[in-house]
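There's a structure below that I have some questions on.
Only one protein chain is missing from this complex, and each of the others stays in its spot.
Let's look at chain A:
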Amino acid sequence: MFNLTNLVQKAQQLIEPTLSIAGPTSSERDRRPSKATLFRHQFRLPESQSPLQEITAELTLSPHHTTRGTPGDVTSPEKERGQGNHYVGKLHLSEQYLCFSTQGSSFLNSASLSSSSSFTGQTHGAGPAGNGFTLPLCAIRRVERLHSQSYMFALAITTWNGLADSKSKNAVPSGQKLTVQLAGSRIQCERFCDGLKKGLREGVREVENLRAVVMQCYSEYLLSEDGDDKSHGDGGKKTREHPDTGLGMVFKYPGNARKLRDATKIRLWREYLRENGRSATLIRQPTFHKLIRVGLPNRLRGEIWELTSGAFFLRLQNPKLYTETLAKYSGRESLAIDEIEKDLNRSLPEYPGFQSEEGIGRLRRVLTAYSWTNADVGYCQAMNIVVAALLMYVRPWLTLILSNTSRYQSETQAFFLLSILCDRLLPGYYSTTMYGTLLDQRVFESLVEKTMPILWDHLVKYDVQLSVVSLPWFLSLYINSMPLIFAFRVLDVFFLEGPKVLFQIGLAILRINGEELLDATDDGTFISVLKSYFARLDESAHPKSENPKLRAVTRFQELMVVAFKEFAGITQNTISEQRAKHKDLVLANIESFAKRTSIRNLGPESKRLSVNDLSFLYDRFFATVYAREQRALIMQQEADRKAKAGKAKATEIVTGFAGSSVEQGRVGLGPSDTQMDYDGFREFLAGIAKWAVTDSPSPPPESNGTQSPHSYFGGSTRTRPPMSQWGSGPEPADHDFMKRLFRRWDTDMTDALTLQNVVTGFAQVKGTKDIMSNISYFFELYDDDGDGRVDREGILRISEALLFLSRRGLGDTASPSPSLTDLHAGSPERGNRDEQFLSSVSAFIRRCFEYADPDHPSNQGNRDVDEVKDDLDNFAIGADDEDDLIDFGSEPNTPVANSPSQSKHHTKTPLSPVTSTTNPLTPTQSNSSDKDRHLKAKEANLALDPNKPLHITLPTFRMVILADEILEQFFEIGFSASFKLADAPLPSSASSSSNLTTFSNAGKQVAANAAVGMAGVVGGAGAGVVPPGKGLRGMLDNIVSDGMRVAAEVRRRMDEAQKEMDREAKSGQGRERDEDDEEEERGEVGAKDADLLEGAETADVDTRSGSTPDLLGAPQEGTEVKTTRNRSASDASRRVLEFER
């Protein structure tokens, strides 16, 4: 029973990640953030953490005088129960953290496996509000199970509080102790403890790391400073230097420290920290929240911001990311860097720190590093102001004792704060479309409408747009709107309680100024009312009051009270709901704007396509790209899930927090320079041209070339139907022609196409009605070196391409021409036309070879015409069967008979004039004895002799095409008509998709994983080829594949001939030598094989022998874990799990 539920739970945890990335395509329900996301947000944990266990518990904090007791001193819980503070809440365990919060929160997976908001309580992942703690497991020094009544399960946790002090051997670290009573069944409790034990064991490795990070915290300095801690300890302590707490240390903090009562605040905080732990081991009690509401003291501000925002945990996880990023990209240039450079002198320029090179340098480095770690966001104006503000308070030690000494290290705090801000607290604010900013403005407006209807009506009446006024508040976190000292106080609360704070403050501003705002009838007045309000925030809110206490209340204090009392009802949940409500509209607006912009900016080439076509291409392009991205993401998740040994992920911090919580897959969300790789191009084409759909869908798709999708959907069948690399759309073909088209369109040689590339490409293919330029275009596709010639290989490739393009029939695509209909009247003829196309292609090959020029005209052989003729006969005979098949139907090759060829009687003389002997690689040709010996082979080879280079030129190619009516038609309209854009709607269901004009529609199409749309397109195309019920289709397929076989056969023979020639060229001595070579070669390979195998074996052995001891040794060495000493056999006895360093 227990096992079963456990299993179900595990399975759900595994399934879950996909829900969070389901994106805009999935239903409303799935779009809600996953529980894991909510959990991480609630405790501000890195992306690598997931809610493994949770249990209801009571936290007991010992009274102050015992907090610094020695670790061995364990008070019995019974005795403690009476004293100290008790909090009931939920205890959560993740991979590396133990968290407790009194605020109702649950992240357990319910049976429905949905991720609804109801179960998360009111916080909705708001942030570490409520009382409790977020303890890195490595900060826990010791966990003991306490004696207790049988129904109780109590743990005493001792932390590494004051870690930095414990460096010297003798010093007793001022461990801090808390007691947690678990409330749950024995099994639940045991399970929780097992998980905890495991996590603690792993955490031991991180202790040094933790120490390094903690050492940089001001709190350590603050608490060591007061000496009483261990005044009798070692002498080394006194040398502790004052940590660098931001630019403010050097350039003064904004505001008057006296007026801000900074010293008093510091004293209060010292007291609080001493009793409740510092940095990593801090415990949140009611006083903590109060202390934050009254404003943080300057020197501690950075550290508390870091803690409450969770940036601390990111830094803990990857202390070197910042330095490494800067080092890695040093000297590199980017658009973001240019933009940053322009703004450096415009970031709080009035602050002395930013008039100095030092301050500017810090600002530059933090912004630059972030732009590299999150290239999608890069740099957005307003980030400069936010970072500038952060840098005033944020900076760890100048002289780092434990971490590396790079000077860059010092801005790490600011860097992670910025990361947290951009990626979590202000999602989408600074993205390339700024959708988060626009969305939150919409949310803000709707909240104003709800809470202040009269003001709202007034705004509507006078057409004053609130968002133009409030946008800067949100975008720069009030830093640019209020005097700095007040903006920082908003930030203090914001980092702790999350984005809702911005809304609460904004609403309060409007409420307080309501009267005056009701008089404002235009933007100007509206703005000036607020401007003067901000300028007088430090004045008394009630200057005329009799009550001196009331008089002392400043306008800012009033603002805080209104914000957090009157608008207490605005919770994170409210914001989330409103965001969900308005999201689609906001994104649709952005997208339609982006689409208009993008289409207008496509340049003059694009004018050759209709607006509808452009619109269609735009939709289709992004639909394809995003559908692919989404699929890749899902597959990646699946792969990750499989590889979930649970260890690798900790390193992936960058991708980690930019990852699953961020939705992807919409123009409105993402960066605008989207590109499509070759596979994407194939998929794109498959939805537009029916020839681009593969004949042989995978699995094992031969047409897939090097792309092996197997690895992708290896184990995915477990939870859902296997996902193809192509989604539910048709699997695209992979043909040389498509590659060539791709390369041709990829004018910037980036191995990827932009929308611009695609549009320009289509403008060339479809934008011209001129047959000559179409022919040239095709020719150029195959003129690899651009010398105006296409060689034998190219000719064969062209014919292959023609067969490829026509294999699903061209009848319907060519039919628009009335002349054609006249020629081959009636639809029953369509089959015939397709057959005729085949014979045209075969005639094409013949004619090409016939009219081809040899590469060395001077040596043109008039040598043995008869001999050549014989060869040709041989070839023709060899190819006879296929020819018959191809020549089925009419006789399109009659013109060949009239051609001015030297051949006298045979119409099948594709290679006639070419018997050059000039190739130095084939000396045997002039050697008659050799010729005798290999006559048979050469008869075949000569015809296809790859060593007799020949080529056709564009005029020849043109002539050959124009000589054939069907090919002519193909180049006139057929080819360009084979791409179905908006203006040439496909027969059946596809027409609906061609009517799409806005991307939002297409977005919804992606929503269904482009399933309906794409399936529709293909279905329509397929249905259009042959009227249902006619047996023609099957027949045609045979012919087509036969045609392909001809081409394949031709190729095979060429290859053989090539091999033959190579062999002969290698030696003048003949076949004995050949055999020797071969023999030798075979021998060699065998030897090598053996070597290889041996190598593999030893490697195998090596890895095995290398890894085994490590694995076994891990628990014994490296960590000094005295594991689970069972002091008594009884269950109720005390278990100690000690971690000592």
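As a working rule, contacts are C-beta pairs under 8 Å (C-beta built on N, C-alpha and C of every residue); 3 or more make two chains touch, one makes a residue touch a chain; residues count from 1.
Please note the rule applied: contacts and distances are computed from a predicted model.
Per its UniProt record, the hidden chain corresponds to "Ras family-domain-containing protein" from the list "Ras-related protein Rab-33", "Anaphase-promoting complex subunit 2", "Cytoplasmic tRNA 2-thiolation protein 2" or "Ras family-domain-containing protein". For the chain left out of this panel, the touching residue among A:L247, A:L316 or A:A382 is A:A382. Residue in contact with the omitted chain (choice from A:V468, A:L550, A:L585 or A:A632): A:V468.
When the missing chain is restored to the complex, the residue among A:P352, A:G524 or A:G788 that touches it is A:G524. Hidden from this view is one chain, which touches chain A at 339, 343, 345-349, 380-382, 384-385, 431-435, 437-438, 441, 461-463, 465, 467-468, 471-472, 475-476, 480, 519, 521-525, 527, 589-590, 593-594, 596-597, 600-601.
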